[in-house]
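Quick one: this structure, given as structure tokens, is what I'll be asking you about.
Shown here: the complex without one of its protein chains, the others still in place.
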Amino acid sequence: MSGAVWSYSENESVSNEVASAAADVAKGASAEPVVLEIGAVRAGVRAPGAKLLLKGPATSDVPPEVAAEAIAKASKQLQPAAILIGATRYGREIASRLAVKLTVGCLSEVSKLSADGNALAGERNAFAGKVVAKVSCALPAIATVKVGYYAAVESAGTAVTESDVGQVNPLVKVVSREKKAAGAVDLRSAKVIVSAGRGVKKKEDLPMLEELAREMHGALGCSRPLSSDLGWLPEEHHIGLTGVTVKPDLYLALGISGQLQHTAGMKDSKVVAAVNTDKDAPIFQASDYGIVGDLYQIVPAIRKALASRR
Amino acid sequence: MAGLDVGYLAVYLLSLASVAVFGYAILWHARRTSTSIGPGRLLGLGEDEARRLASGDPVFLMHLSIAVGIGLSIANAILDPVMPYVPLLKDAFLVLSVPLIVGLVAAFVWRIQVYFRSKGVEREFKSTASFTSASTFLQLILMLAVALTASELALFWFPSLVIASGLVGVVRNSLVAVYYSRPSVNLVGNFDRPLSAVRTPFNLADVMSGKTDASAISIGAGKISDFDTSQRLTFDSCVEIGACEAACPATAAGRPLSPRVLVRKVSLLAREGGGSADPFTTVGEDELWSCTSCGACMSSCPVSVKHLDVIYDLRRGLVAKGKLDKEKSAMLENLAQNQNPYGFKNATRGDWARGLGVDTLATNPKAEYLYWVGCLSSFDQRAQRIARALSKILKQAGVSFAILGAEEFCVGDPARRLGEEGRYQELAYQNIEKLNSYGVKKIIATCPHCFNALKNEYPQFGGRYEVVHHTQLISDLIKAGRIRVPAEKIQKISVTLHDACYASRYNNVFDEPREILGASVSDVREMGRRKEKTFCCGAGGSNYWYKVPQQRSIAGIRTEEAQKTGAKAIATECPFCLSMFDDTTKVMNTGMDVRDVAEIVAECL
Partner (left out) sequence: MRIAVCVKHAVDETELKIDSGGKPLLSGATSRMSTFDKNAVEEGLRLKAAHQGEVVIFTVGPSDSKKTMKEALAMGADKGVLVTADTTSIDTMRTASLLAAAIKKAGPFDVVLCSEGSSDTYSGQVPPMLGEMLGAAFTGYARKLEVNGQTARVERSLEDSLEVVEAPLPVVASVVSEINEPRYPTLIQIMQAGKKPLEELNGDQLQPAGAYRQASVVSMSAQQSARKHVMIEGSPDEAAAKLVEALIREGVLSK
């Protein structure tokens, strides 16, 4: 199969992950990995090989509708073998639109991508993480790449070729965009939840857990006593029977005993890890990983371990 | 009173007329609401009142003083002309009047107390001025009736004031005809209706078979005319006695519900707004969700107002309108999808019994008893200990039993109490089909909610079994000597028993757990509110699954009561009570232990 393997994400760090995936696929397809830039070249975006700059849109901050149209125009011209897009909320839209525009199949949320003969293959989760599926699609194909799976690409190629795709007039106009407030993260859609229980001794200790949640790109939840009885966190943070039901990829329970009323709200999490001083705490029955220990020692240690990996 | 005194005659005829009006009013309400008030009913009522009298409940003593006081004064007025000819009659009336006067004075004082409490509640609820004045008006009228009756009885002692006495009677009879005839009819019609009798608006089997057209069913009250005459009779019968409000755990916890205010609001709306009036303009959602279905209101009401008839239908109305927050709808969805309210895979329901050598009916269909485990004891690690303890006891006693395991579905109680009657009946029918296919005859339940449904509700849908609560069976086993707690194994702890509403108040099971505790612990303490007067743990009526605004927790109030006994442990007989107190005793740092009666016995074996 000839043609390049393109990768793109509007998010710089995700782009570096997708570039790794593209490099893997390119190897199997004996093709070139190419990192796409739209509007302008971003300094933080690395490329295993060349970059292709799609000129036309004014800035690098392009909405998905524009990105999809730009990539579609370029690919009709340059005929890549595969286009990999980071599976962000923007990315899923870009990939889906591209699939329709180019009439090719699209793998979704895949990792372990490879070019397998004449097809693009990968692995993905389904049924709330209960099933792993191998999926494939004949080339040329598109895929959205699971975020967080691939390590960022190391090498930084410097070659930039350009392709003019012209102006795109989107139907959807962005009126404003603002950062979400830390507390406004919806637990139901958070991928990582750090959850605090009565093992936390004072309200003043919560910022430490908040920091941990932020460092894990997640949100802070809690057991009911912390919100309803102690009032340390707003009601909508409490997880369980009388609170929200969540299904994150990772649920990290800190100082939570794990009564049914709590676990009913998080039992479908993909991976559960727990820290508790009591080795007999029921939460360990509901966990994949457990540490018997004091959260006041373990949490700083986890933060240290995370920092050392950056 | 011989001689033709025109004044006397006029008053006498007037009082006969007023009695006739009262009688007619009663007959009229009875006919309108198709309530049977024949001699059989009255006799039954008499027995029931005597039984309640024996319980010594002061509200009933006062209630009886009013009823008998009115009866006696009416009899006195009617019999007055013949008094001189019947020896001792007047003396008998005089003697009887004394305790009645005392009772009536007490009732008057009670009413003053009710007045202040009720106005406090209304202030708390920010009741409308029109509600408060209507309530005050009714209370004043009834105080007047009580005062008039007491004065009439007092006038027995002054034969010269017979005309005055007669006039007092006429005024009182008129008041009573207007304000007491409905409650009287309601009382005669409802006094023996058990707490567990939930009105069933349709039968799912008929809907499935097409006998009832699904589209013709309207469930729940969306407007006043959706209430039928018996419900209207019940909410119109409230005469603001205030006993329900004093007993209600929701009111005590500062939730936005008072059973008195609720039925009165609906009654006033019906009067002012007519059939098309929307009850949700005066009744709030949280007000309805505040109710734990504990039954304290109904069992304390001297005139048998059935508050829950109104509450359930209004809840059904909310459910039909889709007015459920996510906790409530998630619970119902879990029931629909996973047959348990927690959303666990139902196939894992029997996992708690692994390695215990407990049969399922599938493997041992000949077992004498089916142990109905219930959802909480199936899925909650803490409550599973109840199931394990009971299994141990039954095995030691050599009782042949089995469980349904994954074939057991939720009994349906949470759906029914929340107001989703269809889902409840669906679960009930599915369970009954399984139970009947196994030919189940006897069932043991550790959960009083399951116990109540299986025993009192399932027969209506074709499931007839001999159902016992585990405390009943364990107590029998101890009496029969099939399990024995050796003296040295008796636990040296002080324990207080929390009666579960659905075991004690709903089903009169309260002696058995005490017998068991008597045999297994050294020191049993009693709380003031106990047996059929128990105070709710706060979990019933589906409250376990959601939050309601409140000033303090119901379980917290009860935990304090338990603490006051000085006991070191709370014994429970319901997994929900256990779960509630497990939580509060920890949150309140009481250091108290909470265990099911079965666990306590099992530890002694």
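In order of appearance the chains are A and B, and numbering begins at 1 in each one.
The definition used in the following text is that a residue touches a chain if its C-beta (ideal position, glycine included) is under 8 Å from a C-beta of that chain, and two chains touch if they have at least 3 such contacts.
Keep in mind the model is a prediction, meaning the values are calculated, not measured.
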| item | value |
| --- | --- |
| Touch with the omitted chain, as defined above, among B:Gln337, B:Thr363, B:Ser400 or B:Ser522 | B:Gln337 |
| Listed residues A:Ala31, A:Leu54, A:Ala95 or A:Cys222, member touching the removed chain | A:Ala95 |
| Listed residues A:Leu53, A:Cys137 or A:Val168, member touching the removed chain | A:Cys137 |
| Residues in chain A touching the chain absent from view | 11, 64-65, 68, 87-90, 92-93, 95-97, 99-101, 103-109, 111, 121, 125-138, 141, 144, 146-149, 151-152, 171-180, 184, 186, 188-189, 191-192, 216-217, 249-250, 268, 270-273, 284-294, 297-298, 300-302, 304-306, 309-310 |
| Contacts of chain B with the absent chain, listed as residue ranges | 202, 204, 207, 214-215, 217, 219, 319-326, 328-329, 332-333, 336-338, 343-347, 420-423, 425-426 |
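Heads up, the rule we're going with is that only the chains that are shown with their structure count from here on.
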| item | value |
| --- | --- |
| Chain A-chain B separation of Cα centroids, rounded to whole Å | 54 |
| Chain B-touching residues of chain A, taken from the complex the two chains share | 225, 228-229, 235, 241-245, 258-261, 264, 267, 282, 285 |
| For the chain B and chain A complex, residues of the former touching the latter | 326-327, 330-331, 342-344, 376, 379-383, 544-547, 579, 582-583, 587 |
